[in-house]
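First the structure, which I've put down as structure tokens, then a few questions once you've had a look.
Every protein chain except one is present and positioned as in the full complex.
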Amino acid sequence: MRILYDPSPRATEDIFSASAKEKFFSTYDVIAWNGEDRDDFYRRHLPETEVLISQQPMERDRLDLAPKLRAIVNVETNFLPNVDYEACFQRGVHVIAPSSVFAAPVAEMAVGMALSLARGIHASHGDFLNGEELYGLDGNHTAELLAGSDVGFVGFGDLGRATHKLLAGFNPTVRAFDPWLPEGVLSRLGVIPASLDDVLSKSRFVFVVATITTENAHLLNAEKLGLMQQGAKLLLLSRAAVADFAALAEAAASGRILVATDVFPEEPVAKDDPIRKIPNILFSAHRAGALTSALENIGNYVLEDLGQIARGLPPVACKRAERETVMRIRSKPIDKS
Amino acid sequence: MRILYDPSPRATEDIFSASAKEKFFSTYDVIAWNGEDRDDFYRRHLPETEVLISQQPMERDRLDLAPKLRAIVNVETNFLPNVDYEACFQRGVHVIAPSSVFAAPVAEMAVGMALSLARGIHASHGDFLNGEELYGLDGNHTAELLAGSDVGFVGFGDLGRATHKLLAGFNPTVRAFDPWLPEGVLSRLGVIPASLDDVLSKSRFVFVVATITTENAHLLNAEKLGLMQQGAKLLLLSRAAVADFAALAEAAASGRILVATDVFPEEPVAKDDPIRKIPNILFSAHRAGALTSALENIGNYVLEDLGQIARGLPPVACKRAERETVMRIRSKPIDKS
Amino acid sequence: MRILYDPSPRATEDIFSASAKEKFFSTYDVIAWNGEDRDDFYRRHLPETEVLISQQPMERDRLDLAPKLRAIVNVETNFLPNVDYEACFQRGVHVIAPSSVFAAPVAEMAVGMALSLARGIHASHGDFLNGEELYGLDGNHTAELLAGSDVGFVGFGDLGRATHKLLAGFNPTVRAFDPWLPEGVLSRLGVIPASLDDVLSKSRFVFVVATITTENAHLLNAEKLGLMQQGAKLLLLSRAAVADFAALAEAAASGRILVATDVFPEEPVAKDDPIRKIPNILFSAHRAGALTSALENIGNYVLEDLGQIARGLPPVACKRAERETVMRIRSKPIDKS
Partner (left out) sequence: MRILYDPSPRATEDIFSASAKEKFFSTYDVIAWNGEDRDDFYRRHLPETEVLISQQPMERDRLDLAPKLRAIVNVETNFLPNVDYEACFQRGVHVIAPSSVFAAPVAEMAVGMALSLARGIHASHGDFLNGEELYGLDGNHTAELLAGSDVGFVGFGDLGRATHKLLAGFNPTVRAFDPWLPEGVLSRLGVIPASLDDVLSKSRFVFVVATITTENAHLLNAEKLGLMQQGAKLLLLSRAAVADFAALAEAAASGRILVATDVFPEEPVAKDDPIRKIPNILFSAHRAGALTSALENIGNYVLEDLGQIARGLPPVACKRAERETVMRIRSKPIDKS
């Protein structure tokens, strides 16, 4: 099977383990882009390409060059608006991305941050370093348990489901708001379908794991954050744009809610950004997903679906771009992995 | 049922919720100690006492004063060597303590600290406050997942089991060392029975949750800690005396292992104790168990077992002192709850 | 949203609960076929149809009449070769079926039959009725536990996953063979990917839950059945054609394996079919899936996906026909539900 391979901005060494890389290059007829003029390169190789691993533009003109194309694999894991998806769907070209590789590490970060907020792990560690620690009950007046608590999800895709799975031993009551899923699907996944307002007002822990779309920018504004309970915890793990950060900072500063965030409107955050001084925020520098093991799973998932395609089967490890939603997702290109 | 009630050093308001307190005093014939001369008080009331809630000495002379005594309830939750246990057992007097109330909060702290070490949550939060955060993969070179990892327990009583339960969604491989339990019991609890050396050398996360006994002081010395894997995490949650703290600090300082500890040889830790400067340690000021909700469960468990005793049934909510082991447990009296 | 509704051979009363039926007809603009000439009816209504609920032929000529068509919903839950799927995919017409409604009841039947074989529940009940029962250990010489046993799946789609889910409390070692899925996907679903031979030779319980395809007729022939362990149990739940029934009967008759089957090459089975006399077979008359509650879920799932389509979202409750596989599935039309 002929593969055109141009993983930029990902690096081969990041997305393939040594053995997976060896398997990839020895199993398939891989033509790798090596820095030459891209347009020439694509023009020359697309006619024989069956699978394209690339984030480069694939508008109609390029697609027309590739009559044998069966799949486009996005290893950046963000579907960008530089592909003529409609043409792909008409021709039966799958456009796929191994985006769920990040679900497991993000979910663990989410649970870790939730417990850190609930018990003040990071904050009392800081106090200890400063010789200001409070012992026992004195240091625990606002501590609470995750086990048996009310937990809410804003968005219930891969990230939400992976986080929910980790909570199995904690036996929480779980509500989920996801406008892209029917209530029945949520129920069968074992959570209570709920409105955004219910999720916010009834939960002690709110995990924000929604994909950013054309519709949900600043979904969590001052009004919505105002629905949260005193001392409830908000964990922001998907994209910063889902929240109005000024409102978020204010809700944390006032002590009404506790916040943990892995994402920020601008990254890196400016050294003098006032948010750094806001209390009641647990800061994480976009570190939830980017684990070595997760990145290597990109290669593993791609190999799995290349095997499917080679055997005439549909891809099942990667997510497929969907006609209805692909142009409604507002991904942000990564700078690097 | 006549109860002599002298919960010191616990306070009634700490161990009973309002409704439980009301139930306790309205259901039973409670004689509460109120600061008078204790010896007089006990001498006057023991003859009619059926249940004694107290941590005061109960040697043979006092027991002889209490022919109707059916149970001694230790609400400090530490069995101390100030009771003639043998005489109690002969007379059929249960000596019990609601010690498992602390299992749930300690377990959550254990998992929270494990995730914080695995992902550097507390450390990178500190970096962020200092404007020194590293983004994405740059900040994740030593990060690892708890899910699917090798986890070990030193001790597998209430704390170990509660922690194990929380890990259900993480699907780890779990080894447990507990010299007080047969291998078959550990297997039936769903863990792999293992030697201490195996637990230490095969685990990425080692939860130390052993009761301190006459036999296991400094069980985790330099040699044993030397068995741990590079970058493995040690979580110390039960009693400081289980570990040689100098060796522990050295192993952390060298960067060979990461440590989280909720307990220290002396508490509070001296302001100038050099351990405060050791890197790779996550510090917690004996905050794992002392949650308001856990303390209130002391009252709940006591009420449950008072109900059992009143109905002629054996206590089942509290732990019972055991003939074979009660004098081998080296509890440390608490100063306050 | 205009819906052309022609559920035959399903009956509306079977697939909709009263409330779901009311919701269906009141929410959508439903044109129901009522026995008139079908060709006329379709010709007249397809031009305005947005969703077609029907199992009638939809070749290119009919599709050309339906420019607004967005989905074809097969409520028989078998994709038949009477649709021009390729044309549907090109036009972005989803072809979907709520086939997973049967997974839960089939899975329970599978576990129930497995336990019945393992413990002789049905057989010893028969003995009891005949006054020939054996008590205690005398009746248990070949009895064995499902808990902790080796379990295998032939096929690991909806039925396999639903059965696997029910086994959670039994803690088995699970191997699965599914030639349509990559090993990584099986691993992430929590089972050991295995060859057919390994599944057959290493399992005490083999659940056959594979869809019948152009490739797997008589997959379980005498040779393959010969790999099974003495006394192992085979549970046939999907389609009879997966097995060579003569070989199956022989393996049961010889006492080498125990068999439970819900499906037969011809149904109803002839009164004088010799298979009725074969010992070591637990017979079920195609009763695994057809529960009232499962049939009513057809309506529920359809309503869920109609809601998705109406809101411009992709269907998620039903299964979609896939370009690569839809023509490789050999479904058998049902006579009635």
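The chains carry the letters A, B and C, assigned in the order they are written, with residues numbered from 1 in each.
Just so it is clear, a residue touches a chain if its C-beta (ideal position, glycine included) is under 8 Å from a C-beta of that chain, and two chains touch if they have at least 3 such contacts.
These numbers come from a predicted model, not from an experiment.
Can you list the shown chains that the absent chain is in touch with?
B, C
Can you work out which residue in C:I3, C:V51, C:L69 or C:V111 touches the chain that's missing from view?
C:V111
Of C:E22, C:E86 or C:E133, which residue touches the hidden chain?
Per the contact definition at the top, the residue touching the missing chain is C:E133.
Among C:L65, C:A87 or C:L166, which residue is in touch with the absent chain?
Missing-chain contact among the listed residues: C:L166.
In the full complex, which residues of chain B touch the absent chain?
Per the touch rule, chain B residues meeting the hidden chain are 86, 89-92, 180-185, 300-301, 304-305, 307-308, 312-314, 316-317, 322-325.
Using the touch rule from the top, list residues of chain C that touch the missing partner.
Where chain C meets the chain not shown: residues 14, 104-105, 108-109, 111-113, 115-116, 118-122, 124-129, 131, 133-137, 139-141, 143-147, 165-170, 267-269, 271, 276, 282-287, 290-293, 295, 336-337.
The rule we apply is simple: only the chains that are shown with their structure count from here on.
Which chain has its C-alpha centroid farthest away from the centroid of chain C?
B
So, what's the distance in Å between the C-alpha centres of chain C and chain A?
The computed centroid separation for chain A versus chain C comes out at 34 Å.
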